[in-house]
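A single protein chain has been removed from this complex, and every other one stays in its place.
Labels run A and B following the written order; every chain starts at residue 1.
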Amino acid sequence: MRVYAPVGAVAPAAISRAVTEPTLAGKRIGILDNSKPNAGLLLRRLAESLAARTGATVGPVERKNAALPAPDDLLARLAEAEVVLTGSAD
Amino acid sequence: MATTSFESLAAGVAETLDLPDLRIVAVEHPLGGIDEAAVIGRAEEAVEPTLRLLTGS
Partner (left out) sequence: MASRADYDVYHHRISCSELRPVPFGLDPPPIRIVGQTDPIGSRLEGMANPLEMLDLTSDDPEAVRDCYAERGWGDGLPLVAPTPERVDAMLAGCRDDPDESVAVLPPRSGVATRRVIAVNAVLAGCRPEHLPVLVAAVQALARPEINLRGVNATTHPVAPLLVVHGEIVQTAGYNPGLGAFGPGNVANAATGRALRLILLHVAGAVPGAGDASTQGGPAKYTYCVAENLAESPWGGYAASVGVAAASAVTVHCGEAPHNFHDMESTDPAAILDKAASAMTSLGSNNAPVSSGEFFVMLCPEHAAACDGAGWTRDRVASYLHERAQMRVGDLRAAFALRAWAPWQEALDDDAMMSVTEHRGNIKIIVVGGPGKHSSVIPSWGMTRSATVPVEV
């Protein structure tokens, strides 16, 4: 007998991944801190170490509550960076 | 970035956003409740994997 699957279609996503940079020299490493405990420190130290290693710079640095979507103006500032580091979950 | 316990969740959400190749670096769980030195240690351990993901080398 035939039954329906329960999941339905998926709406097309309007986002795509940024390209891979062959080198980070001269690039900007942005940070989106999700404000979970120790996330800001982890991301910042990682970015600083990457910058020291490759000649990149750190910034913009943005912070938001993990439970809310990022405001458009925050995303626009971060889009100035070629690479953004952010955290997921706790 | 995700901690090891949440790595699969991050990958799953990336999949649902049609970004199966999102670059995810995992650090040891937990991140909350550990001291500053431990956080910095995790950051340093993540440098090489992050570089490889970002530049392919």
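Quick note on the criterion: a contact is a pair of C-beta atoms (placed from the backbone, for glycine too) under 8 Å apart; a residue touches a chain by one contact, two chains touch by 3 or more.
As the structure is a prediction and not an experimental result, all values here were calculated from the model.
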The chain left out of view makes contact with A, B
Touching the unshown chain, chain A contributes residues 1-15, 35-38, 40-41, 44-45, 48, 63-65, 67-72, 75, 89-90
Touching the hidden chain in the full complex, which residues of chain B are there? Just list them.
6, 8-9, 12-13, 16-17, 36, 39
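We take it that only the chains that are shown with their structure count from here on.
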Residue ranges of chain A touching chain B (in the complex, touch as defined)
10, 12-13, 15-17, 20-24, 36-39, 41-43, 45-46, 49-50, 53-54, 83, 85-90
Chain B residues touching chain A - in the complex, by the definition given at the top
1-3, 6, 9-10, 13, 16-19, 21-24, 27, 30-34, 36, 39-40, 42-44, 46-47, 50-51, 54-57
